[in-house]
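Apart from one protein chain that is not included, each protein chain of the complex appears where it belongs.
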Amino acid sequence: MFRILLRKFSEVFLFLLFIMFVSFLFIRLAPGDPVLTILNVEELSVSQEQVEAMREEMGFNDPLFVQFGKWLLDFVRLDFGVSYSTGQPVMATLLRALPATAELTAGALLVMLLVSVPLGSLSALYRGRWIDSLSRMLAIVGAAVPSFWLGLILIDLLGVRFAHLPTMGRDGFLSLILPSLTLGLAISSVYVRLLRSSLLDSLSQEFVRSARARGLSEARIFWLHALRHSLPPVITVFGVSLGSLIGGVVVIEVLFAYPGIGKLVVDAIRQRDYPLIQGYILIMAIVVFVVNALVDLSYRYLNPEMQLKEKEAAR
Amino acid sequence: MILSIEELSIGSRDRTIVDGVSLAVREGEFMALVGQSGSGKSLLSQAIGQLLPPNLRASGKVLFEGADLLARSPREMRALRGKRISYIFQDYQGAFTPFRSIGAHFDEYQKVHGEKSRTARRDTAAEALESVGLDAALLRRYPFQLSGGQLQRAAIATALLLSPRLLIADEATTALDSVSAHRVLELLARKQRETGCAILFVTHDWRHVRRYANRLSVMQEGRIVESGGKHRILDHPQHEYTRKLIEAAPILGRSLRSGLGEEGQA
Partner (left out) sequence: MKTMFLRTRRIRPESKSGTRKSRLQAIVAALFVLLVASASVYAFGVLKHDPTLTDLRARLLGASALHPFGTDHLGRDVLTRLLLGGGQTLGYSLLALGAALIIGIPFGLIAGYKRGRIDRLFMRVADGFLAFPDTIVAIVLSGLLGAGIGNLVLAIVIVKWVSYARLVRSTVLSESQKDYVAVARTNGLSDARIMSRHLLPHIAGNVLVLASLDLGKIILLISSLSYIGLGAQPPTPEWGAMLNDSRPYFQSRPELMVYPGLAIVSTVLLANMLGDVLRDRFDVKKEAQP
């Protein structure tokens, strides 16, 4: 277990270092002088002396390898310096926006579960009936609908025409509804069909018949035996498609002007605020690593066979 | 008569698979239902407990202890299944849910049939495992940690846990190697003597049961072609199909086919 995590971590870390190095090069070689960017934001007219002073202060006049060394040291200390656009420390800015994104993601996952578990289960239990056809239609269309368009439609319907849910910003529970609903619906189309096919596979297993022969109720068989047996493929796909979830968060946050780190990074990209972009990459790498570790752990919980095999292998 | 099947037919919308079969199992006897695969014998055994796949319908009468099972509601059937009638299937791997320990199965089983005390459930489970010759420590193991023979024994222990009056064994020995199969059959016969429950043993190979069965029914293409005492059928088969079936699976070098003076008496 530990060794696997270590290997995963080193993979993520190496790639991270690579991206960091590339982004370092970009910062230094990018068109548009970051010093000018910063100074332009703060003042209207900039004198040559000011530019030079700033350069010296930020260490841009040092040789490149010295700069990289310094930068690497900061990187290890999780210090990404100061945002070009706001002048605030990058890490603090990102951490302040993180809870908002966490709320949105949790809300979206809740919506996803509330949609895909009942719909997936019903289409497995009533295979070939109208509910099954309905979920298949929804899945096909859902795979083709861009999340931001779904959001625009929901804004139009629930934010303007038939209800007046907040469509902008983050101000209490109500403002969370539309973004979570949009993102949740956008990602659930995959899971409905996946859960359905996985459940169909589980329900046709012998152990279900054995449980039935022992007089267990259908509800008990479904919830305690078949459903759990169906989860590993769903979790696998969740782990694999984590990236599209993170990307979805970015799009939805921009769409709803929701002040999370996704919105933050898009603004940063527009303003060429490289320190902020770097900080975002690092946080995402941590998120990806943690989620992957959780996925691995959940396999172990769902499948005791794996757990024991590893124990034996470790011996 | 503990089980009496009268004119039972099973079929889907466009096809009849079991056609007007009548069959009786007496109190405490070992009854064998023999037929080739596709003869409908497995479906027949599933119909008794209302375990048919949803696209199949059964009509006729299945009288268990005098009452018609086909007329029962699913809820009533659930209470009966496992408690009064229990099953053992061919696929011993499938007898237990893979991610649950053997003990969890015993526990859940007794719980849904009304045993409230956790310690009582645990004691009963340990006793049941020991009575089939397994160590009670296996309760903590997962199904994949047991061998095939052990699994089938554990499955028998669960099936007999609540002292059912009828045990339906659907090809229970087919997937086992011959030594394990032999042991399992011996175990079944012993448990039958101890508890007095009736056994309906469904198999495609009459050799599996020639030693233990009291009576035999031979099934072909959805009908029962011959029924009667084991010796009568194996030694003097009346029906052409029965004769073929016996000839198709000869035993080496023994004159008495029905297993008196069996070879390899262990």
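In this document, chain identifiers A and B correspond to the written order of the chains, with residue numbering beginning at 1 in each.
Going forward, a contact is a pair of C-beta atoms (placed from the backbone, for glycine too) under 8 Å apart; a residue touches a chain by one contact, two chains touch by 3 or more.
The model shown is predicted, which means the values in this text are computed figures rather than measured ones.
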### Among the chains presented, those that the missing one touches
A
#### Entry: Residue touching the undisplayed chain, where the options are A:Val51, A:Leu98 or A:Ala285
A:Ala285
### Query
Which listed residue, A:Val51, A:Leu72, A:Leu125 or A:Val145, touches the chain dropped from view?
A:Val145
### Task
With the missing chain put back, which residues of chain A would touch it? List them for me.
8, 11-12, 14-16, 18-19, 22-23, 26, 30-31, 140-141, 143-149, 152-153, 156, 160, 242-244, 246-248, 250-251, 254-255, 265-266, 268-270, 272, 274, 277, 280-281, 284-285, 288
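As a convention for this text, only the chains that are shown with their structure count from here on.
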## Note on the structure
Interface with chain B, chain A side, in the complex: residues 205-207, 209-218, 220, 224-225, 228-229, 302-305, 308
### Task
Over in the complex, which chain B residues touch chain A? Could you list them?
49, 51, 74, 77-83, 86-87, 89, 91, 93-101, 108-109, 112-113, 142, 144-145, 155, 158
